[in-house]
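Every protein chain but one is kept in place in this view of the complex.
All chains are identified by letter, namely A and B, in their written order; residue positions are counted from 1 within each chain.
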Amino acid sequence: MENFPPDSPAPVSPEVETEHAAAFAEELRRVADALPERINLDSRSVEQGLAKLVLTLIELIRRLLEKQAVRRMEGGGLSDEQVEELGLALMKLEAKMAELKAQFGLEDEDLNLDLGPIGKLI
Amino acid sequence: MTDAELILDEEEELSLLETLDHVLDRGLVIAGEVTIAVADIDLIYVGLNVLLGSVETVNKVLGERERRLEYLRGLAPGGGE
Partner (left out) sequence: MRLYAYCTGDELAAEAFEEATGVGGSPLMLVRRGALAVLVSEFEGDAVPATRENVAEHNRVNALALARSTPLPFRFGTLVEGARLEAYVAKQEASLVAALERVRGCVEMGAKVIWDAGGQAAAGVEDDEREAGGSPSAGAGTAFLLAKRREVLGEEALRSRAEGVAAALASRLEGLSRESSVQVNSKGSLVVRAAHLIERGREEEYRERVRALGREREDLRLMASGPWPPYNFSGPRS
């Protein structure tokens, strides 16, 4: 049985040590604000909840497409005209997404775009 | 409840926030048994100021929020419940 040596002081409530308390407090407040919301079932929030879900998916795909386009451009396999066309198409897509987000009153922060490790794939 | 009572000094606030970062989102969970009142509401609607307050403050703010929500529901098309 593991026994704590009798002469060692018992750990006090966890200590926090830093020379930058204000900076860390600010960052941790941001983290706390980002914790998952409780699900509200009144109709307005269901609608907004669905919009968020759909727009999140579209936004992820859109970003994936942008990155794919950049890679193809880098790879040198596209003519100048193709680059121009692709760029214009993606520009329009970006503008359309901005419209949709505005329509639902959603900012990027509202869409759950942070995928953690999966984000590296996009 | 005065503003002064809601304000923790930097170190106390950081200590609380760091504690929250450990106890709110991690640790063992008995499926379906995490029942935190107010915490998620706080974080969405009221921000951490209430979380840093006392039980009385929390109840007061909850009461106000409930009254506000009732009012908003009354304004919604088709009326409230």
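Definition applied: a contact is a pair of C-beta atoms (placed from the backbone, for glycine too) under 8 Å apart; a residue touches a chain by one contact, two chains touch by 3 or more.
Predicted, not measured: the structure shown is a model, and the values here were computed from it.
Asks: One chain isn't shown here. Among A:Pro14, A:Gly77 or A:Gly105, which residue touches it?
Replies: A:Pro14
Asks: State which residues belonging to subunit B touch the missing partner chain.
Replies: Within subunit B, the residues that touch the unshown chain are 14, 16, 18-30, 33-39, 42, 51-55, 58.
Asks: Given the full complex, what residues of subunit A touch the hidden partner chain?
Replies: Against the missing chain, subunit A presents residues 1-5, 8, 10-20, 23-24, 27-28, 30-31, 66-67, 69-70, 73-74, 80, 83-91, 114, 116, 120.
Note that in this section only the chains that are shown with their structure count from here on.
Asks: Taking each chain's centre as its mean C-alpha position, how far apart are subunit A and subunit B in Å?
Replies: 24
Asks: Which positions of subunit B touch subunit A when the two form their complex?
Replies: 10-11, 13-15, 17-22, 24-25, 40-41, 43-44, 47-48, 51, 73, 76
Asks: Touching residues of subunit A toward subunit B in the complex: what are they?
Replies: 14, 16, 18, 21-22, 24-25, 28-29, 31-33, 35-38, 42, 44
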